[in-house]
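One protein chain omitted, others in place.
The block that comes next holds subunit A.
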Amino acid sequence: MLRILSRVKPAVGGETPVSLSEKKKKNKTKVPRLEEYLQQRDYLGALTLLEFQRSIGEKEEHADLWIGYCAFHLGDYKRAMEEYKSLTINPECPAEVWVYLACALFFLGLYKEAEDAASKAPMSPLQNRLLFHLAHKFNDEKRLMGFHQNLEDVTEDQLSLASIHYMRSHYQEAIDIYKRLLLQNRDFLALKVYVALCYYKLDYYDVSQEVLAVYLQSIPDSTIALNLKACNHFRLYNGKAAEAELKNLIDISSCSFEFAKELIRHNLVVFRGGEGALQVLPPLIDVIPEARLNLVIYYLRQDDVQEAYNLIQDLMPTTPQEYILKGVVNAALGQEIGSRDHLKIAQQFFQLVGGSASECDTIPGRQCMASCFFLLRQFEDVLIYLNSVKGYFYNDDTFNFNYAQAKAALGNYKEAEEVFLLIQSEKIKNDYIYLSWLARCYIMNQKCQLAWELYLKMGTSSDSFSLLQLIANDCYKMGQFYYAAKAFDALEKLDPESNYWEGKRGACVGIFQLILANKESKETLKEVVPLLRNSGNPQVEYIIRALRKWAKDNRVLLS
């Protein structure tokens, strides 16, 4: 699909004397023309040629403008800016150079300077488009509408409008424009890639892939297209498949190729699950919008909630991804430092995303609603949303931890126990929330011994003390008096100041009752006596006397 190279008019100004022999000998390359480099989009070659000609005094007509043009399309906006800046100093400089300078400044992110430069340029469609995009960057709706009205029904203006739709997440509107233009001109293959980008953003990765294939068929080494292909692979398959695509791109590009280098480095970190994030992402934070979000995700995965918060607190969320991430960070921080304000923000952001038309039926949207209700402690609602996506998260520790808690909170201890036991993460398994809920599930499911073992495995801490209280009281409630008595006994030893006698007394008598009802072995009575003796209460002897009397009558040996 590459256009036929037009060599009719030599683009090179000062014709270099080409010897007769060179014309004859086919294997010998001659000095190439600028046009050939441009057709190959070898802008580095074109720049080198222009500079060389400049240095030997054979100047192309408008050599400065050509250098600016090449640097700009190479993506070296700094170089383009410098070139145009030096041109504007010249009093004879054509006025439209100002808008070129403004374009270069725009891509350098220097929006204010870009606006100043654009204002010095004569009115033109390019100037209007630039001001239109600047108004978008400045969030100036009023001016945006003004420049929007100046747009005409010509290809460039319509494409510029479509790109604004894309940036505002109005993907369908953008697709409509591209499809209309494609109907008018089937040669506009690049538009296929724009459509594919929109479908990618709409999560239609396979459709995106199909449309993209058309472009890649004619231009197999396109950086933007191959990167998009890798991203589709990441979403459709996994990071490995995506990385393979990027590797392919890296292998075919020459060493001097700098374009999109940051994008590729950024995405390699993404595809490798965050490997190298701290080296690669920080310098890209204001270059690639996703870099900040990914660094936040990286910190969250490292449990560095504070760093994550520092990075995202000033971000004004606009996309669902940004809202979700802000919600997640606020939820994590709010729970860590016990701040109701953060939890409130988190809950609101989750509700906003989960309730939005575009996200309510996506997995992240459902997760948001579940999180929102979890923070509100409305667990029956949490379960509705988690149940709707649980097929996607069978082995996901995070999901199972939340899911089991919701089940347990609703008294569904059997299923809760099963789900708690699916969790693999050592960190969660050592979390007191996990231990206490699992212990409660065990006890409610009549497996008090397992709960007791959880306690035995814990070191002495305030958490293990709390767990003992849980075991003592929940076991008591369930009539599992043996472990209730043991737990009260342990509490008594750990905390002699408090009075656990009443519970221990009840539990010990409860064991006795269970023995009488043949629900506990008579041998257990032997353990009851020392348990009682550990307490100094005057009632101890009275109870022991009663126990001994029964033991004697029933010929049970009590040491």
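Here is the rule we use: a residue touches a chain if its C-beta (ideal position, glycine included) is under 8 Å from a C-beta of that chain, and two chains touch if they have at least 3 such contacts; residues count from 1.
Here is the rule we go by: contacts and distances are computed from a predicted model.
Chemist: Name the absent chain by its UniProt protein name; which of "Elongator complex protein 6", "Ribonuclease P/MRP protein subunit POP5", "RNase P subunit p30-domain-containing protein" or "Intraflagellar transport protein 46 homolog" is it?
Modeler: Spelling it out: the chain absent from the display is recorded in UniProt as "Intraflagellar transport protein 46 homolog".
Chemist: Which is it among A:47, A:311 or A:454 that touches the chain not included here?
Modeler: The missing chain is touched by A:47.
Chemist: From the list A:155, A:279, A:358 or A:521, which touches the chain that is not on show?
Modeler: Only one listed residue reaches the unshown chain, and that is A:155.
Chemist: Tell me which of A:379, A:420 or A:455 is the one touching the absent chain.
Modeler: A:379
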